[in-house]
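One protein chain is absent from this view; the other protein chains keep their places.
Coming up: subunit A.
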Amino acid sequence: MSQIQHAVPDGPMRYTQICTRRTSCSSPPTSSSAAGTEPPSCPGHRGRTPRRKWQVFPGRNRFYCDGRVMMARQTGVFYLTLVLILLTSGLFFAFDCPYLASNLSPAIPAVGAVLFVFVMGMLFRASFSDPGVLPRATPDEAADLERQIDSTSCSKPPPRTREVLINGQTVKLKYCFTCKIFRPPRASHCSLCDNCVERFDHHCPWVGNCVGRRNYRFFYLFILSLSFLTIFIFSFVITHVVLRSNRTGFLTTLKDSPASILEVVVCFFSVWSIVGLSGFHTYLISSNQTTNEDIKGTWSRKEGKDNYNPYSYGNVLTNCCAALCGPLPPSLIDRRGPIQADTPQTAPQSNGTGGGSYAPTQLHSHMCDQDQCIQSTKFVLQAAATPLLHSDPVILPPLPAKPTSLGGPCAYLGPAQPTLPSCAGDVLTLRDVAVDSHCHHRLHLHHLHHHQHFVSPEETPCGTPQGALPCPAHMHLQHPAPQVRYDPVTQDSLHEDSVRGLVKLSSV
């Protein structure tokens, strides 16, 4: 084990993103741990031990107001949305409403105000609430699942999917390597937030959050009310300008009320997209589909297959009511809950707490997680240097893999190096997964300078023999271990996932 630690030139700083439990990951506290949570989650970093669960949340989210507000990491576009709405509405109320109230009716600003308040309320609800994040599996659960998966297959690669029959339709449940769970139906892993989200619709940068089970209705009401507000402002600004022009002439009107032009321009350009989006989501709600499913064509009629949406209630009205007025489930991540102290551990080789808390309680698990991080990274880096390999521990012949749009480093199929059960689990985290990866456009693999065998994806397309040699520096780390074998069918997903792991490293 010490070999591995010395082999890594940089400190464990870079590995925090891959660890499932960041607090136990690094002994020198890291500044990169601040990515996504405030204040930093590593104890001792500022002399403050984390008291609430949000402070040690493993996803890439930002929390404000002591955990009450939860958003995605990139919030720039959200502020743009806010500015646009506030600016346009503010100008409307300041410049157009006085004229309209006195010349037409005072109901106009009143209705406008109600709409505006509703829009802002829905926007905040959609942006600040938990979209339905699934908390990651505790180490005991993950180990139990691994045992189940490995025990079901002896000579084939362990299946990382489960099939379930829902309403007569076969649905595949995929195993999420980051969260170490089999994703429920309709859940998806958001790579931007690094969380599995229930009934994942999409990640909306305008709202600065994922849109999932718990905030879909707020998102829909937001875009619907925003369409009404945009059309309202647009039409009444035009009315104002027309009425005024009739009295004083067009140019004088523009001079008296210059803001109107800006409002008209903003509204004109936004109305198409927002109204279009509202229409699209109305269609989705009425057919009880998510954006994710619609884009992938999961339930579209396929030739020769009787494909239908098993979640639809069959009737448009019921679907709408269920989506908008159905029960609102509570947040599963309990972000403001206190971090539990020690809870009972499983007697043999316990690794950390089982109580759903993330605080490090044992030096044992502390070391193990650090090793996991280092090992995980080692395998990722080896994946970068080597093409798809069989699970032979010594010399690994290159295998041709399917060319994918990602190119670059292929998944590495080395043996696991478990000293403790969760080590194997974490190493596997980086290997094979069928993840809904959106990260292929964010490959910065050439940034990983601490492993000289690393090449950028453009230089070494997957499957070519030239980048094939396994890194000799790491060969001595291959210990004989329980075989972990993979289905050739999942090569792409292996590839994707190793790339994903690398992306995480590089984004630190």
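The rule is simple: a residue touches a chain if its C-beta (ideal position, glycine included) is under 8 Å from a C-beta of that chain, and two chains touch if they have at least 3 such contacts; residues count from 1.
Assume contacts and distances are computed from a predicted model.
**Student:** Determine which name in "SKP1-like protein 12", "ER membrane protein complex subunit 4", "GPAA1 protein" or "Golgin subfamily A member 7/ERF4 domain-containing protein" the UniProt entry assigns to the undisplayed chain of the complex.
**Tutor:** Matching "SKP1-like protein 12", "ER membrane protein complex subunit 4", "GPAA1 protein" or "Golgin subfamily A member 7/ERF4 domain-containing protein" to the record, the invisible chain is "Golgin subfamily A member 7/ERF4 domain-containing protein".
**Student:** Could you tell which one of A:V56, A:C97, A:A137 or A:L284 touches the chain left off the display?
**Tutor:** From the options A:V56, A:C97, A:A137 or A:L284, the contact with the absent chain belongs to A:A137.
**Student:** May I ask which residue of A:F93, A:F118, A:F228 or A:Y308 touches the chain that does not appear here?
**Tutor:** Final answer for the missing-chain contact: A:F118.
**Student:** What does the interface between subunit A and the hidden chain look like in terms of residue numbers?
**Tutor:** Residues in contact with the chain left out: 117-118, 121-122, 125, 134-135, 137-138, 140-141, 144-145, 164-167, 171, 173, 181-182, 184-186, 198-199, 217-218, 221, 310-311, 318, 321-322, 324-330, 332-334, 342, 344-347, 350, 354-356, 361-362.
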